[in-house]
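Got a structure here, written out as structure tokens. Questions coming.
The other protein chains are all here in position, but one chain of the complex has been omitted.
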Amino acid sequence: MTTYVVKRVLLMIPTLIGVAVLIFFLMRVVPGDIVELRFAGEGGFASKETLDIERARLGLDKPLWRQFVGWMGGLARFDFGTSMWTGAPITEEIKLRFALSLELALLSTLIAVALAIPLGIVAALKQDTWIDYVVRLFSIAGLATPSFWLGIIFILVLLVVFKWLPPMVYTPLWVNPWQNILQLIWPALAVGYRYSAVAMRMTRSAMLEVLREDYIRTARAKGLWQKLILTRHALKNAMLPVLTVIALEFAFLMGGLVVTEQVFNLNGLGLLFVESVAHRDYTLTQALVLLVATVFIVVNFLVDLAYAWIDPRIRFR
Amino acid sequence: MAMLETLVDVPEPATRAARWRAATLEFCARRPLGAIGAAVVLLNLAVAAFAGVISPYDPLATDYGAMLAAPNGAHWLGTDAFGRDVLTRIIYGSRTAMTVGFSCAVVGATLGAVIGVASAYFGGKVDLIVQRVMDIFLSFPLIILALAVVAMLGSGLQNVIAAITVPMIPRAALVARSSALSIREMPYIDAARAAGFKHGRIILRHMLPNVMAPYLIMLTAFLGQAILLEASLSFLGLGVSEPTPAWGLMLRGAAVQFAESAPWMAIFPGFAISLAVFAFNLFGDSLRDALDPRLRSQ
Partner (left out) sequence: MTALLEVKNLVKHFTVGRGVVRAVEGVTFSIERGETLGLVGESGCGKTTTGRCILQLERPTSGAVIFEGRDLTTLSEVELRPIRRKVQVIFQDPYSSLNPRMTVGQIIAEPIAVHNIVSGAAARAARVKDLLARVGLLPAHAQRYPHEMSGGQRQRVGIARALAMEPALIVCDEPVSALDVSIQAQIINLLEDLQSEFGLTYLFIAHDLAVVRHISDRIVVMYLGKIAEMSDRKSIYDDPRHPYTRALLSAVPIPDPELEMKRERIVLGGEVPSPLNPPGGCVFHPRCPIAVERCRHDVPLLRDLSPGHVAACHLA
């Protein structure tokens, strides 16, 4: 097992370096740079000298490879540098945003799991009955409904029916938990619905697979509850794919909630990414992408670990 | 003796068209929900194709006398902040959605399938490198990658299509590769290699058609995802730009701003998105059930 873990950890490194290379050069291919945007963007005019001085200050005049090596060197010392746009240390820029995104992702996961697992299991146990159909339609609708639109509808309903709007400024959980939940529960519901649809479908099909096993078929005559208890063992294996989609969706939420954040006016990682790209804030964008990719890769790694733990054959592949 | 066995039965070989007809009829009979989904998809395509004929107004025509009008006899779904007819813009918006959906899904699934199949075919170092590169692309959330591509290319219909297609390719490649791996080991691929066929022919003619089932499943899944992504990008103002009618764009700005006084602006385009994606998913789900050999025996 140890060798497997070490091997998997080592495999993460080239992927992360690849991500770093990709985003570094992708950003530099994007037309326009931060200096132009800041000085010439507002309709103002700046002389070439001013632009050059500013570029030199940000280190943008150095050859690309030296910029890249410099960035990598900093990363190796866990120094992410400063934002080119605000000048603040990147860790400071990201800290609060990360907390918000993490909390939103966790809350959505909670909602999704609470919905998906029981509904998925019931749908499978009652396969091809009206319960199954309703659950499936509910989940397909969940996949089809854009979360951001659902968010708009939530706001609309709160506004029109309850004459109330969720607070617009982020209050961290440790400052005022009630205020915090009041604010985050709506986007979490909007996102959680779609998320639960993905997990629900996986739960249902995994459960069906288990129910197809012979020894469970023979137990058909017994009640629902016994069936569930009978399947408990097989369920552990069958739930792996469910765990996988839940984990991957979670990783996705950590950076992919751009639009929902926009609707609820939440300053999460997604919106920060859009802003930083718009500003051509190379250092911040790079750090963000690397962060999001790291979350994704680590989550993937944990999922693989879970598989290897449950099914030892995988370790030797 | 030698002829005995072979002469026994030669029934009329069914023509390709007849096969398809039979398969379609069976699909409709056994999977009514899927058939309904397919019908809505076709309807949606027809609406997109004949938008000019069926829509009551010009999608770009502004009517400052009827700004933010509630749904009424003249404007069934109301008007927006410029007095443009919401129904008309939804009808024309389906054009954008279908164009983006089909282009992205077809190009993304096809390119991805070719890459995945080729990777499985060559194996060894090629496969390893392709997999690593795909891993890199897969570790970006879909929308982040799409945003990066939009930032690079700028907005506009073609660029949006490119931005949505790029992140789909590695996902398609992953799926195609895993089913191509078993096909790679089939004796008929060995036969093709022993016949001295070129790699391209073996990949395109012998392997690709045999990953048709996962390909079609991916295609239908991508259709819905592409429409959702396009709506998201347009909503962020990074997709197609005004005044082009697009569902995501209709939800942007004024729709939120006037949500309380003119909720129809926010409600109906969202319904259009949901319905279109719902139909694709309904059809795709049933198609998957019909094509998945593990489920076929049921």
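For clarity, chains are labelled A and B in written order, and residue numbers in each chain start from 1.
Just so it is clear, contacts are C-beta pairs under 8 Å (C-beta built on N, C-alpha and C of every residue); 3 or more make two chains touch, one makes a residue touch a chain.
Just so we're clear, the structure is a prediction, and the values are computed from it rather than from any experiment.
Taking every chain of the complex into account, the absent chain touches B.
Interface note for the absent chain: among B:197, B:258 or B:271, the touching residue is B:197. Touching the chain that is not shown, out of B:31, B:84, B:171 or B:206: B:206 (per the contact rule at the top). Within the complete assembly, residues 1-3, 5-7, 10, 13, 186-188, 190-198, 201, 205-206, 209-210, 212 of chain B touch the chain that is not shown.
Everything that follows uses one rule, which is that only the chains that are shown with their structure count from here on.
Of all residues in chain B, those touching chain A in their complex are 132-133, 135-144, 147-148, 151-152, 154, 224, 228, 231-232, 235-236, 238, 248, 251, 255-256, 259-260, 263, 266-267, 270, 273-278, 280-282, 285. Interface of chain A with chain B (complex): residues 14-15, 18-19, 22-23, 26, 29-31, 136, 140-141, 143-146, 148-149, 152-153, 155-156, 159-160, 251-252, 254-256, 258-259, 262-263, 270, 273-274, 277-278, 289, 292-293, 296-297, 300.
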